[in-house]
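In this view, the complex is presented without one of its protein chains, the others remaining in place.
Labels for the chains are A, B and C, by order of writing; each one numbers its residues from 1.
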Amino acid sequence: MRRFFAITLGILTAIGGFVDIGDLVANALVGSRYGFALAWVVPVGVIGICLYAEMCGRVAAASGRAVFDLIRERLGPRWGLGNLTASFLVTALTLAAEIGGVALALELASSVNYLLWIPMVGFLVWLVIWRVRFERMEQVFGLGGLALIVFAVAFWQLGPDWGQLIHNATHPTLEPGEGRATYFYYAIALFGAAMTPYEVFFFSSGGVEEHWSAEDFAVMRSNVFIGFPLGGLLSLAIMGVAALVFFPAGVQVETLGQMALPTALALGKIGLAVALLGIFAATFGAALETGLSAGYTVAQYFGWQWGKFVRPLQAARFHLVILLSLIAGVMLMLTTVDPIKVTEYSIVFSAIALPLTYLPILVIANDPDYMGEKVNGRFANLFGTVYLVLILVVSAAAIPLMIATKAGQ
Amino acid sequence: MRLSELLGLEVVDRAGAHVGTVSDIRLAQDGPPQELGQARLRVAGLVVSPRHGGRLLGYDRIPYEGPWLIRRIVRTYHHGTRYVPWEWIEDRTGRPLRIDHPIDAIPHLRDLPAGPGA
Amino acid sequence: MIGRAVAASVFVVTLLAGCAGPSFSHRDYERKAAHTAEEANAVVQTALLTVQAAGKRRAPRQFLDVLLTDAESTLADIQASFEGVQPPEPDADQLRSDLGDLLSRAGDVLSTLRIEVRRGRLGALPETAGPLTGLHDKLEAFAEEHR
Partner (left out) sequence: MEAPVNSPGRAEFRAPAGRVYDAYLHLLDRQIIDPDGEMIAKVDDVELEISDEGVLYVTALLTGPAALGPRMGGPLGKAMVAIQARLHGTGGPGPGRIPYHLITDIGSAITVSAQPADLTIRGLEDWVRTRIIDAIPGASDAPQ
C-alpha cells in the first residue's frame, strides 16, 4: 500500500496533462467528432511526456534542481524571461479554467449555477495549498482522480466491437465534410495537452518537495511509467465512450454535462456519481497543480525560496504569487468567460513555452556537472531528440492551424 | 566592475582584425588562499566566439556528448571559438579589447588540454 | 504617419466587415439553414439521450436539470442566430418559416422537459419527449435536402 502511495505524484501530475477541464471536454469532443481516428495521438503524447518527465525527475533527484532552475541557467535571463512569461500565462489561464471546471462539476451535482461556486472553489484551492501537506494533497486528489476509471468501465459496459474499433484506430479516416486542417488542429491540441509544460514544472518541483535523492530513482521512475500511462488511459476511455455514444448520433460534445452523460447511460446513478467525483477530483487536482506551478516557475526564475516543505512564512513571495494568481483566476472566471474556451486559447502560449522548456531539460540531463553518472543514455537522447523535433513542428504549426480552423470549428 | 560588462565585448587582434565577441569568461581558482572559504577566483581568460548567441548550452566547451543533433548544431554554429588569456589583452579598459598577438596565434578553444571543471 | 493611417484603415475595414455581416445569396442562405438544422439536431439528440437516462432512473434530477437547461438555451441561441440572418429574396421566406417552425416546436418540447425535471416528474419525461423523435427525423431530412 505504501508503495502505491509513492506514485501519487505521477498520477496527480498526469491528471493536469490528460484529464483537466479542457482535456475532459476536448477528449470527449474528439471522440464524438472523429470516433477513434485520433486515438493514436494519446500514446504518442504519453511516450513524449514519460521521456521528459523521467529526465527532469532524474535531474531533480540527482541535483535537487527543478525545471525552471534549468531553464534560467541554460537559456539565460532573457530567453528565460520569455519562457517564464509564456509558461506563466499558460499555467495561470489553466488555473483559472480549472476553478471554473470544479465549479461546473459542482453545478452538475447540485444544479446550482457554477458562477456561485467559483469564489468558494478559489478559496478552497488556496486553503489546500496553504495548509495541507504536499504528500497528503497528492494522495487525496491523485487517487480521487482515478475515479475517472469509471469511464473505462462504462466503455466496456457499452460493449464496443473491438475488432472494428482497433481497425478504426489504426486506419484513421475522415468523415465526409471534415477538413484535414481541423483534424490536425485537434491532433496538435491533444499532443500539446499531453506535453503541457506545467506537468514537468510540477513533477520536478514535487520531487524536490518530497526530498528525492539519488536513492529514489526507482520511485521516480515508477511515478513516471505508471502515472502518465494511467492518465493516457483515462483520456482514451473518455474519448472512447464519447465515440460510442455521440459519434453515431452526430452530436459534438461541448459541455461537461454531455461528457459525463454516457456514464449515466451505461452504469446508472452510481456510475454517474463516481464520474462526477472523478471530475471534481481531477479538476481540483489540476487547479492545485497549476496554482503551485505558477508559484514554482516565478520563484525558480528569480531564485526565491519556494515549496510546501517549508512554512509559508519562509516562502513569502512564493505564496504571494500563488495567492495573486488565484485571485486573478477567480476574477477572470466571474466575467462568465467559458472555462473550456480559456484552455483552448492557452495553447497559443504553449507553442512558445514547449520548445524553450524541453530543450534545457534535454541538455542538462546530459551534463555530468548535474547528473554525475546518471546522464542520459543513447535511448533517451535519441528519442528525446525525435520528440524535440516533433515539439518544434507542433509549436510552429499550432498558431497558424488555430487561426485557419478558427480553433477547430 | 561587473562580470556581465565583459560579455559581448568585441575583441580585435594586434592589427585590428575582428576576432569575435566575448561569449564567456574563464575563471581559475589558483589565487592566494584566504582565511575563510575557497581560494580566490581570478579571470584567467576570455572565450571569444565569432558568432553571437546560443552560447549557454555549453556544448562548445564541456567534453560531454549530449544528443548528437544538438551537439552538431551548436558546435557548427560556434566553429572557430578561441581562447584569449587575460594577460594578452593590452588595454583592459579600451573598447574594443585589443590583443597583443596576431589572430593566428590565438589558440582555438577545442585545442586546450582540459575543459572547465577538470 | 503612414503606419498609423494603415492601422486606422485596417481597423475601419474590420469594423465594417463586422457590422455589415455577410451578404447572402439564396444558395448561401440555404446552406446556412441546413447547417442550423444540423446544429439543432445535435441538441435534440443530446436531449433524447438525457431523457433516455432519466427514463431508466439512471441519473439524478440535478444532473438532468443542468443538461436540459443547457439544451434549451443552446437551441434558443441557434434559433436566434438563424433568425438574425436576412433572407435574400422572397422565395427564401418559405425556407425560413419551415425551419423556424421545426426549431420552435423543438424549443417548446425542451422547455416542457425542463419544467417537468424541476418539478421532479422524471417518469413523465420519455412521454413528453415523444415528439422529439419525429422532429429529429424532420430536421435530418431538412439538412439533407438543403445541404
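The rule is simple: contacts are C-beta pairs under 8 Å (C-beta built on N, C-alpha and C of every residue); 3 or more make two chains touch, one makes a residue touch a chain.
Just so you know, these numbers come straight off a predicted model, no measurement behind them.
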- request: Considering the entire complex, write down the shown chains that touch the omitted one.
  value: A, B
- request: Can you work out which residue in A:43, A:76 or A:172 touches the chain that's missing from view?
  value: A:76
Message: To test your reading of the contact rule: which positions on subunit A touch the chain that is missing from view?
response: 63-65, 69, 72-73, 76-78, 80-81, 130-134, 136, 299-306, 308, 310-314, 316-317, 319-320, 369-370
Statement: It is residues of subunit B that touch the chain not shown, namely 1-4, 7, 23-31, 34-45, 47, 55-56, 58, 61-62, 85-88, 92, 101, 104-107, 111-118
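Please note the rule applied: only the chains that are shown with their structure count from here on.
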Task: Compare the CA centroid of subunit C with every other chain's and tell me the farthest one.
output: B
Query: If you average the CA atoms of subunit B and of subunit C, how far apart do the two points sit, in angstrom?
result: 68
Message: Give the residues of subunit A touching no fewer than two other chains, as numbers and ranges.
response: none
- prompt: Touching subunit C in the complex: which residues of subunit A?
  reply: 107-111, 245-246, 249-252, 255, 257-258, 260-261, 264-265, 267-269, 272, 276
In the complex, subunit B residues that touch subunit A: 56-59, 62, 64-70, 117
Task: Sort out for me which residues of subunit A touch subunit B in the complex.
output: 73-76, 359, 362-363, 366-369, 375-376, 381-382, 384-385, 388-389
